[in-house]
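A protein chain is absent from this complex, but the other protein chains hold their places.
A and B label the chains in the order they appear, each numbered from 1.
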Amino acid sequence: MIAGGTFGVLLARRKGMDLVGVFSVACMTAFGGGTLRDLFLDRYPLFWIKHDHYPLIVFGLALASSAVRKIPQTLEKALYLPDALGLGLFSVVGTEIALEAGTSWFLAALLGTITGTFGGVIGDVACNEVPSLFRSAPLYATCSFAGCWIYLLLDWLAVEPLLAVVIGLTSVVLMRLAALYWDIRLPESSPGTPE
Amino acid sequence: MIAGGTFGVLLARRKGMDLVGVFSVACMTAFGGGTLRDLFLDRYPLFWIKHDHYPLIVFGLALASSAVRKIPQTLEKALYLPDALGLGLFSVVGTEIALEAGTSWFLAALLGTITGTFGGVIGDVACNEVPSLFRSAPLYATCSFAGCWIYLLLDWLAVEPLLAVVIGLTSVVLMRLAALYWDIRLPESSPGTPE
Partner (left out) sequence: MIAGGTFGVLLARRKGMDLVGVFSVACMTAFGGGTLRDLFLDRYPLFWIKHDHYPLIVFGLALASSAVRKIPQTLEKALYLPDALGLGLFSVVGTEIALEAGTSWFLAALLGTITGTFGGVIGDVACNEVPSLFRSAPLYATCSFAGCWIYLLLDWLAVEPLLAVVIGLTSVVLMRLAALYWDIRLPESSPGTPE
């Protein structure tokens, strides 16, 4: 979540937004995916309303960031690992929650992936950018989706819940770091039709 | 739905997105309108969670499309009829659902139109384009809205439900095809104020 919020802060700063924008985009990036999942599954109160210190943490983050004039260029790289951890955790927990709500396996994996990745999509859209998730870049949603299926398999094999979460999360992190390291990506689609 | 999903695929491919983007945009285009209606009316489970083979079909569509290198230029034209059918069906069924939920006539027609047309709006926004629905183009939302009122009238006249749906749907299809054929459109608004 912290990593998600920080990416939101970086994105908003690149756009030269003021504190309102930085905080809003950070919240969207951090909470957007889980909010969609909760809305889709009719799960109330929403997770950030239930755990109401989450928005406070992001508010502190946005405030603190405004005191920092110069962000070291290495920060984005330093965020790769915490971001991959957040991706893994959100994906696997999202899958678990969807499964508990009685969805099919495919939907559970889909909702897990949405939980893990759509915060960034909402943040990008609000900043008037084509979502980076949709462009050809080192695998992100694919790692999340694969990790959700690993979790589903372990759950089906009746592996101890906590262990299943840890293995699912770890596999997402490893896939994501591998994709970054070897620059593995899905091919761009060709428009197919001349415009 | 298939037509909606296919338009999403075409849109995402024009943007050079990868499979994640193609699938996501196809889902937004196919399910966005109905999801908004279900969220607005507190109708759970959402229709694509209840009928959980819908996302699977769109997933298959996105996968299949990635195998096709060259999309024939005539495809968009070939989609006019199925798309008009989908527009009519979604609009009329959306109106029916809203009416059952106890809304007024105007709101029922509005929610029917949202069901029929807002998938495309969400897809366009996610692709960072001004929604084509909002620009001056051959009548689309207008056909949907008029068809919703025709359905409401028939419902008020106590016409047999299935017949009312079929007449409403058919009238949407005919209006849409006529609008395409004679290029009937609403006028652009003038900014009114010099910038």
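The criterion applied here is as follows: a contact is a pair of C-beta atoms (placed from the backbone, for glycine too) under 8 Å apart; a residue touches a chain by one contact, two chains touch by 3 or more.
Treat the numbers as computed from the prediction; the structure is a model and nothing was measured.
Although one chain is not drawn, the whole complex shows that of A:M17, A:L79 or A:L153 it is A:M17 that touches it. If you put the hidden chain back, the residue from B:D42, B:E160 or B:D183 that touches it is B:D42. Interface residues of chain A facing the missing partner chain: 10, 12-22, 24-25, 35, 39, 44-46, 49, 52, 55-56, 59, 65-66, 68-73, 75-76, 125-128. For chain B, the list of residues touching the undisplayed chain reads 39-42, 103-104, 106-107, 110, 121, 125, 128-131, 133-137, 140-142, 185-195.
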